[in-house]
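With one protein chain held back, the other chains of the complex are shown just where they sit.
Letters A and B name the chains as they come in the text, with residue numbers starting at 1 for each one.
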Amino acid sequence: MNGLLGDFFGTFLRNRGAAAGLAVLALVGVAAATAGLLFPYSPWDMRGAPFMPPGEMEFLLGSDSLGRDVAAGIAYGARVSLLIGAVSTVVAVLLGITLGAVAGYAGGMVDDAIMRFTEFFQTVPSFMLAVVLVAIFSPSIGSIVAAIAIVSWPPVARVIRAEFLSLRSREFVHAAEVLGRSRTAIVFRVILPNALSPIIVLASLMVASAILLESGLSFLGLGDPNLISWGFMIGAGRSVIRIAWWMSVFPGIAIFLTVLALNLVGEGLSDALNPRLARRR
Amino acid sequence: MGGARFAGFLVQRVIKMVVMVFAIIVANFLLVHAAPGDPASVIAGEAGAADPQFLAQLRAQFGLDQPLSTQLWLYVSHVAQGDLGVSYRQQRPVLGLILERLSATLLLTGTAFILAVLGGVTLGALAARRVGRTSDSLITVLALALYATPIFWVGLMLVLVFSVWLDWLPSFGMNTVGADLTGGAAVLDTARYLLLPALTLGLFYMAVYARLTRAAMLEVASQDFVRTARAKGVPEGGVQRRHVLRNALLPVITVAGIQAGQLVGGSILVETVFAWPGIGRLAFDALLARDYQILLGVFLATSVLVLVFNLVTDLLYAWIDPRVEMT
Partner (left out) sequence: MSLLDVRNLTIALPPGAERAHAVEDVSFTLEAGEILCIVGESGSGKSVSTGAIMSLLPPALRVVQGSIGFEGRDLLRLKPAEMRLLRGSRIGMIFQEPMTALNPLMRVGEQIGEVLKVHGARGSAGRVQELINAVQLPDPDSIARSYPHLLSGGQRQRVMIAMALALEPAVLIADEPTTALDVTTQMQILGLIKEIQSRRGMGVLFITHDFGVVAEIADRVAVMQHGRIVEAGAATQVLNAPQHPYTQALIAAVPHRARALDAPPTGRPVLELIGVRKSYWRGGGLFSPRVKVPAVQDADLVLRKGETLGLVGESGSGKSTLARCVVNLVKPEEGTIRYHDTDLRRLMRRHWKPYRKRIQMVFQDPFASLNPRRRVGDIIAEGPMAHGMARASALRRADELLALVQLDAGAAERFPHEFSGGQRQRIGIARALALEPELLIADEPVSALDVSVQAQILALLEDLRQRLGLTMLFITHDLRVAAQVCGRVAVMQRGVIVEQGRTAEVFAAPQHPYTRSLLDSIPGRHWLPPVAQISDQGAVD
């Protein structure tokens, strides 16, 4: 695999945007991991006077309406964003691959049924569905991850199904069949490895939209009440934006940078994975 | 294009729509019953749960002591007759509340959509024409940045800049309270209030359409029939308009249909930020009050909106692309 992997990383890193995105993500990861060291107190602790502008007293990014440290909130919030983004994406991808592979390989009525099911989830407004789910099942990190996963899996299923349908009639799959390989071997060892590269790109974009979804939910007050998150901070700063703009601006910048970084990494992945496929003769 | 073929297509699509609405209603029903706690208190919401009389009334109305299938039937028939329940807090039928505010949301999402499509397609086409040059890079970076920002934050930043710091535009509501304007003045007034929220909702999707149009045009430009057009001596403008753009619009229409759900869903965030009196705002208030009847009602209403919009985009696509099989 060395030849392929080396090729891949080379192309990826040569894309400046993707490299920058990777760097930003690393920073965010470091912030999340060292939040406890940088801010050895709970982000919910009142650390001083409320509405302190950034730079005053010891508040790097200012303090909120209850005197809490905005910078600490951002560092600890990074944990929530990355955690929820990653876990809900993994669940959504697993769900999507399973349903998509079954639909694509089995065909016929099974395919039809799964496609109607997928269509349902793609028709209803996904954010609204997430809101309804989290509201009804009480906001908690579990219900948020589940809700985001439930509204995010359809594109994965669609892509995997499309890949399966196209690969199923590709000659090297026919060859595997004629050689006498078992059905499971064909699905898992011939088709699936070739179907996965669009999913890798899709997954990084899905983490980005999961983070956006989570921030929207906590902005509306549907976040886990025990965990501080960037969306919640923006929501808390909404009504006092005239006197404390930093409460809304900085968490938003954090979301912006993280999501942008993920999108850049996703595009870099897409470029790196495609030239190999396009290289013929 | 055969009128009968079209009619058949339309009928088929409408039937699919009805089935989908039915599925959503059933999903609503299942959600109510899957929630932790007694379905009656879920339906009643926070305020209503305190009132035993209201609870008893609900139990009877929804037949909560009967088998599940009967309950489902009751629920569906209620909804089919337009009875989406009653909000205890507001003491009014949910359907009435929704219909009242529907026009405000339609105005907002409609304007945002038009902004997004017109702006996005224009910018995307421009970027594709000048691929590799500075204007292309600028547009691509701008689109990338807009695509990464949460909608509600963009709204707040716009409020910060244009309302708080510059004081050019109002920051909440739909029209000036107490001004009692009519005719042209009223329209202008509403437009002032509409600008920031529509821009907020529209900018994100403008980025989506810009990237999509650019990618689609670059893809189409490399196809054989474009080379044929050039070989015929068609001037570059004609090649771009008649051959490239027309074909590039097809994926844009498809994606517009898919994005509709997100656009309508995004209105809940924008209406909350700008206190815009639409169904999104209604849903937010219902969230705070735990009035799940309203919430589910809004969910149904927004889904129907998306379905109608999808129907329109499907028809548009089928009208433009003669390869779509209508039966």
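Here is the rule we go by: a contact is a pair of C-beta atoms (placed from the backbone, for glycine too) under 8 Å apart; a residue touches a chain by one contact, two chains touch by 3 or more.
Keep in mind that this is a model prediction, so the values were computed, not measured.
Contact with the undisplayed chain is limited, among B:R92, B:R133, B:R192 or B:R246, to B:R246.
Summary of contacts with the chain left out: across B:L126, B:V234 or B:A275, the touching residue is B:V234. Touching residues on chain B toward the chain that is not drawn are 8, 12, 15, 223-225, 227-235, 238, 242-243, 246-247, 320-323, 325, 327. One chain is missing from the display, and on chain A it is touched by residues 3-4, 170-172, 174-182, 185, 190, 193-194, 276-277, 279-281.
Convention: only the chains that are shown with their structure count from here on.
Those residues of chain B that touch chain A in the complex are listed here as 20, 23-24, 27, 31-32, 34-36, 42, 144-145, 147-153, 156-157, 159-160, 164, 258, 261-262, 264-266, 268-269, 272-273, 283-284, 287-288, 290, 292, 295-296, 298-299, 302-303, 306-307, 310. The part of chain A that touches chain B in the complex is made up of residues 119-120, 122-129, 131-133, 135-138, 208, 212, 215-216, 219-222, 231, 234, 237-238, 241-242, 245, 248-249, 252, 255-256, 259-260, 263-264.
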